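See below for the structure under consideration.
Note that one protein chain is taken out, while the other chains of the complex remain in position.
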Amino acid sequence: MNRPVTLPIYALHAAVIVLLFLLQFILPDFHHGVLARVMVLAVFAMGYNLLFGYAGLLSLGHAMFFSAGLYGAGLAVEHFGFGMLPAFGAGLVAGGLLGLVIGLLALRTSGVAFMIVTMMFAQVFYLVTLYFADWTHGDEGFVIAQPLRQIAIGSLHFDLTQPTTRYMTAFLLFSIVLIVTLFIVRSAHGRVLVAIRENEERTRMLGYDAFANKLAAVIVSAVICAAAGAAYAILFGYVGSTFASVQYSILPLLWVLLGGAATTLGPLLGTLFMYYVVDITSGFISAYLFIVGLALILLVLFFPKGILGTIRDRWLGWLP
Amino acid sequence: MAFFPHLLLATLEGLVTSAVLALTALGLSLVFGVMRVVNVAHGEFFMLGAVLAWAITTALGGHPAIGFLLALVVSPLIVGTVALVAERLVLRRLNYNPEATIVATIGMLYIIQQAALTLYGPDARPVEPPFSYRILLPWFGYSGYKLSIVAASILLLLATWFVLTRTKIGLIMRATQYDRETAQAFGIPVDRVYAGVFALGAMLAAVAAVLVVPISQAHYLMGLDPLLLSFIVVIIGGLGSLRGTVVAAVLIGLSDGIISVFFSPTLAKMIATLLVALVLVFRPQGLFGTAAR
């Protein structure tokens, strides 16, 4: 009861990863495709959760990190002839650099000002993608041609437009990020982030450099979100400024709130749930915005800890 | 056209923008100042005001002035009621927690947008101006209606200023803003003040929208720009400062008018947003105001 339990935590995460791996063999085509997309978006949500859930920094501008990866990878392919893996790397670098700059600036503020500042920087990023339409094709965006979306390592050849390869790539990315997240939140750094969220002044007076810890969290969060964006570009082949709009800053917040902020598996659960809620309801009414809006309000009003947060409070105190 | 008339036109356009912006931003600023709530749905109250103005004038028919005047009164009242209901049902239950209310008002934004899209549709529709007198300048003619917007805005701003500084209601609001708990201890019904302020903030946005809809158009996505510009104004003017808000609105409106005549509007917005974000980072108390309490 004193030292954190380890075994059930590893077992649970391993089980989730194995389950996702096995699902590809039994799911029908449609859901197979959905899950591949959900896993990529869940990576976006996990990156967001690291900052919002664990470090307690509510950003309203994470669309810029996702699209930094998206454009970093997409433009590298489109204009510089990068292969898929180097392009993915370019996306990560773009996200990391943007995270560094935004972190250095935005972390001078806190609370409400932090939200507004991040939202404004994201808006600038969005306008940049519109303004440099010669490169980005603005609103319309551009498509990465299918023949380009291939990876050849030695004699091995992967076609990213194939559903199976796509699923496996998304699965691989998701699993890596899940394990990395689990490692971070259970590390000394992760505990300090939670401490900063709970009481920043006290944390500083325990000898921790709050700014440096928060900056590190912003950068890691940005890189993870950029990884999702870059993967989205090379797996699904479309790069457009919609992904930089305000809506894509709100969505990860919604997913994380729904699944449970500051839980490692909440982002996946929230993304998956929301995807199907929207999908199912769109059969009856075309009221996508209404569903999102209502979900946000109901969550903050009645369910602020989300699905896994509530489960942790009620039953499973050891959930990370 | 030569440079000077061009500049004059840009300045006039800028003044009109300033007038509308000052009203809208004042609403946002009041809500933030008194309640400490960042109302992300503020732009949607603006949009709702414009859409309702279209609905009222269309339903009424007849001389455009009659419909317009009716809209000027009825539309803000309806929007105020919507805001009041939202405040009672949602914000109060969240105990005005700053972060939770932001998430909740984002939710309201989407719901109002969807309602407008479903009931009003995706088209942009015009409202006929109440009168169409043109003032003839030596270089060009200018819409008399646009100038009347500026006049109406100044009147409304003066009225708001009077209420805030010279009446008991204003005193109660300022007391609540200064210290919620003490105000409560002195028997001020803080709860009702909050509800009133939230409704008033939304009504100011709605009035601004009714004024502007004859020269722009009503559209379900029209709320985003006023929201961002109001944020900009409130930040530059200093969060919660009335005078700063008006000064900043004039500054932003004028520069927006002038810059978009001479440069690409996207570039102008990009640079303005970036500059304002940097102001918030390096000078959080705004360019004019003192630190928000």
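Points to keep in mind about this one:
A and B are the chain letters, set down in written order, and residue numbers restart from 1 in every chain.
Everything below uses one rule, namely that a residue touches a chain if its C-beta (ideal position, glycine included) is under 8 Å from a C-beta of that chain, and two chains touch if they have at least 3 such contacts.
Basically, contacts and distances are computed from a predicted model.
Taken from the listed names "Branched-chain amino acid transport system ATP-binding protein", "Ger(X)C family spore germination protein", "NADH-quinone oxidoreductase subunit H" or "Gas vesicle protein", the protein name that UniProt assigns to the chain not shown is "Branched-chain amino acid transport system ATP-binding protein". By the touch rule given at the top, the unshown chain touches A in the complete complex. When the omitted chain is restored, the residue from A:T203, A:S249 or A:T264 that touches it is A:T203. In the complete complex, the hidden chain is touched by one of A:A42, A:A195 or A:A231, namely A:A195. Although one chain is not drawn, its touching partners on chain A can still be listed: residues 1-3, 188, 191-192, 194-195, 198-199, 201-210.
Heads up, the rule we're going with is that only the chains that are shown with their structure count from here on.
Chain A and chain B, compared by their mean Cα positions, are separated by 34 Å. Contacts from chain A toward chain B in the complex involve residues 58, 60, 105-106, 108-109, 111-113, 115-117, 120-121, 123-124, 127-128, 130-131, 246, 250, 253, 257, 287-290, 292-297, 299-301, 304. Of all residues in chain B, only 38, 90, 93-94, 98-100, 102-104, 106-115, 117-118, 224, 228, 231, 235, 264, 266-267, 269-270, 273-274, 276-278, 280-282, 284 touch chain A in the complex they form.
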